[in-house]
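With one protein chain held back, the other chains of the complex are shown just where they sit.
Note that the chains take the letters A and B in the order they are written out, and that residue 1 is the start of every chain.
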Amino acid sequence: MSKTIFVVDDSATMLMSVRASLEMNGFKVETASDGVQALDKLNSMSPDLIITDINMPRMGGMELIQALRAMSKFRFTPILTLTTESESGKRDQAKQLGATGWLVKPVPAGDLVRIIKQVLPGA
Amino acid sequence: MTPLLEQFVSETRDLLQGISEQLLAVEKSDDKKTTLNELFRLVHTLKGNTGLFEFPDLTRVLHAGEDVMSEARENTGLWDQNLTDLLFDTMDFVGQFCDSIEESDGNPVADTKKAMALESSLRKYLESSDEKEKKAPAEKPAAKTPAKKTTRRSKTTASTAKKKTTSRKKSSRPELAADIALPPDALKVFDQKSLMTAWSQNPTDDSLWLVIYRPITECFFQGDDPLHTARTTPGVVAGSVTSECQGTEISDLDPYQCVSELYLISNATEEEVLEHFRYVPNQIETLALNTDDLLVIQGTEQSDAVDADILESLCDAVNQSDWSGARNIANAALELMNPALEAASALTWLNTIFAGSDGGVRDAAINIVQKLRYCLHQPAWEFDQVETGPDQDSATDTDTDESHSEHTESTDSSGLEALDISEDDREALEHILRVQRRILDLNPDDAWSGGRVSAVTEVLHNCFYNLGMSDAVNELAALTNAALEGDLEELIHWLDEKLSGADQAPEADHEPDEDEDEDDQDEVVEEVEEITADVDEERSEQPQAEPLPVEPAQPSAPSSKEDTDSKPVASIGTSRSVKVDQEKIDRLMNLIGEMIVAKNALPFLAKRAEEQHGLRDMAREIKEQYAVVNRIAEEMQDSIMQIRMMPFSFISMRFPRLVRDISRRLNKEVQLIIEGEDTEADKNIIESLAEPLIHIVRNSLDHGIEMPDVRTAAGKSAAGTLTIKASQEADRVLIEIHDDGKGIDPDLIREKAFEKGLIDDATRQRLTDREAVNLVLLPGFSTAEAVSDLSGRGVGMDAVRSAVEKVNGTMALDSEPGKGTHIRISLPMSIAVTRVMIVESDGQLMGVPMDQVLETVRVPRSEIYTVKHVQTTVLRDRIVPLKALNQLLALPSPQVINEEDEHAVLVARVGSDVIGLIVDDFRGSVDIIQKPMSGVLSGIQAYSGAALIGDGSVLMVLNLKEIL
Partner (left out) sequence: MPIVYSEKEASLQEVVTIQEVDDLLEWLLANTDASIDLAECRHLHLAALQTLASARRPVTAWPQDEAFKGWIKPLLTTGE
């Protein structure tokens, strides 16, 4: 069964790029453009992995991670942050809040899949 | 263009708009910090997106912009007008780049010079702020390398460690042979079988890593599965888990606390291992291993497990490298032995070792035998020295040292040393240049040599560009064309110069030889790969300034009723709107048009059912159905029209920037007020407004609003006010532009118009002030004495007027000298649906747009007079000229007169004239979706378009202005 990955980013371009890479590799992809919309959609679904941008309007990645970790169904779900090379401080902060790891934008399709396989058993 | 690139361009434009708004806001904002944060977010997103494409110029410029923005957030004092200007320029550059992407279908040509200039200007801001900071103790970012404990054990430390373990264990055991080390205790956790498998895979490989992974207790709540992470380690050859759980009663177990440690052996490089565990750098420990370390003997100690004679002969066989003999001995001994004993473990190892065929066998066998003897409390055996190589470890070390010093030497002698770049960069650059140089030497007759040269110049360009060597970039650009045309001489010469100082060997060594072409290429490929790896590494190690939040402020989309008055950014980013290609909406519009026509056929059908077939019930049912379909179709049409509606803000959002730029250039102070930004109108109307409005705004600033000192002298505030207001009035949109400038002097206009021959002397005397002022709308009128940079580019207000009229709009101008000017533009809300009056003439139906129709009257033939060859009549005490439609359309038949001897006259307003159009009959009004004529018909000016009507026939819509 193909794994579902939920991607949150306020940039439609970034979403489109990540979605293409993932779908090309057989993943199912769902998206949201900020934390609020993500929480709304995630109420009714349980993806195998969540990838989120940090800086977004309304609700950013940090808040989203905190909110998800407080929900019993997402206690253990792997969460990767989508950061730029210069945001190492944010990565650590996100880890403290419960993120599993991070991706560095722009993410080449090969790296993306390799990293996902690393955090997602059975992918 | 790829869809991704299209998306990128579209999003970039939105982001630019958002950035521009924020830039303007910064200047006014009291809460600079919030605005700057927002600004940073936008630039950050923009830059992030550019990374998806190969647009180095764009990325570099935006990177610099991002850095400046990041700095400015921390240090709001950095912000000044010049920086705003610079950032505006930067965003213009990005905008032009987007244009170039679109025009070139995805292969933009960047203005590299401009990019470099912008970048360096931006960087200057950073430098100046750096200097300020240097006074305070600068806190450099901590070393990036994760805390790791790496120990390459030397033989001596290992044996010391071993001594401790042995003394702690059994004193009765003798010393182990001096060159045999006991493996680290950690290896005892491995299953012997895994170790054997691991050993068999790497009998001679000397670089193994033991990784000890101690996940934090809470790791499951970070989404970690340490066992999965460990199992997927690159090069993993064996793994094991220990856990405190074993000692915990299951009833007391908290399964979500991680209380395990994971051990694994990998034959990948340490870098690969550390990279794999990058999310948990503090939870792992790496330890270098030798293959020998895998030779772990496990089990219960029993000193007499092997008979002394058998041990002797085993040692002998091993010493003589008699593997089959040794194996027989080991197997025989194993058969009778308790497998849980240490000796059994050792003998099993021997079997594994002998099964392997490679060179490590003798060493490994000796290693095991010595350990076996140790387990059996026997002293070490004296094995003969056979072809013992130099100590592997130290050999490798020397190698590395040598190669390193070689590198250093060659760079020192390189001509590139003058460059102000790091040692590593220079080394990489030299390497890259050399490879390119050799590629240029390849057979120029290959079919693909053109592509090769183009690749080389691209690589060189990127190298020099990324190192900021603008001279080299320019020189290269000059050489590129010749090179691409096949003349490589100069490029090669130039490249050699760049490489001068470095030994010229490459040319001598690799004299191009056609036979060797292939080998050469392979080598080149390899080297290129190496370099790529190097560069990647560098890139990832470069410490970057801290960037931040991003929010694409979408300009309020067509449907956004919710973010109307509230300016706050928070309400903007919501993704309630969807972007749709305009063509799709147009198609929808066409479809609903056809649908309306199709449904209009139903009443005809009902009529036929009743009249021709006598099916009264059926006719009634069809009519009922028609009512339903009609309602739905109308609602649908309404909805589609709604989609086409756009808020006025779509164009008004450009004004703040425009006004700011112009007023700064003119040294005037202007306050801009925009009202009614949420007023909606059809997309075409809104779009057609953009140009005229910009022109009007320019005029107001240029000619209307005075210089501050003039204003003060006239008792006005120093800052002028320009108000642009949009509002809805019935089914029309009203745009009013008001400035409190010096107004227009009607006398001046009168004189000017007369001078230019636009009016005669009598008119000059007769015109009221108001009428005089409106003369500026006449073609060819411009009040500006000199053509200024801003307005008066030969296009006057008349251009504005004609643009407005094109979409059936009207405009009027009011002005009071000294007080200001007021312009009113009235436009239809929608041009998609036009209401027309259908008239009949010569047996044909034609439409006249309703907004031109004043009234329809029957005029008795007796009341038509001919004055100066023009037919006229008097309507409500007004003389109305009459024209026969048939005559205008060059139709031969006379207009039909009804039984009361009356003509049907449609009174219409065309421009400022009122005229009566004689037709045969009126047929009522109808809503149509007018489509422009296409093909050869488009050349016929008499009709503005055509539409389908209910019975399926085509209705031509008259263009009265043209035919009169």
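What we mean here is this: contacts are C-beta pairs under 8 Å (C-beta built on N, C-alpha and C of every residue); 3 or more make two chains touch, one makes a residue touch a chain.
On a predicted model such as this, the values are computed, not experimentally measured, just so you know.
Asker: Going by the contact rule already stated, which one of B:G239, B:G704 or B:G945 would touch the omitted chain in the full complex?
Answerer: Touches the omitted chain: B:G239.
Asker: May I ask which residue of B:L253, B:A355, B:I673 or B:A718 touches the chain that does not appear here?
Answerer: B:L253
Asker: Return the single residue from B:G48, B:P108, B:P226 or B:G945 that touches the missing chain.
Answerer: Hidden-chain contact among the options goes to B:P226.
Asker: Could you list which residues of chain B touch the chain missing from the display?
Answerer: 189-191, 193-194, 197, 215, 220, 225-228, 230-231, 236, 238-243, 245-246, 248-251, 253, 255-256, 258-260, 262
Asker: I need the residue numbers on chain A that touch the omitted chain, in ascending order.
Answerer: Counting only chain A, the missing chain is touched by 76, 121-122.
In this section, only the chains that are shown with their structure count from here on.
Asker: I'd like to verify one number: the distance from the centre of chain A to the centre of chain B, where each centre is the average of its C-alpha atoms, in whole angstrom.
Answerer: 19
Asker: What residues on chain A touch chain B, complex-wise?
Answerer: Going through chain A, the ones touching chain B are 10-14, 16-17, 20, 33-34, 37, 53-58, 60, 69, 75-79, 84-89, 95, 98-102, 105-106, 117-119, 121.
Asker: Spell out the residues on chain B that touch chain A in their complex, using ranges where they run on.
Answerer: 3-4, 7-8, 11-12, 41, 44-45, 47-49, 51-52, 144, 220-225, 228-229, 232, 276, 278-279, 539-540, 542, 544-552, 569-570, 572-575, 579
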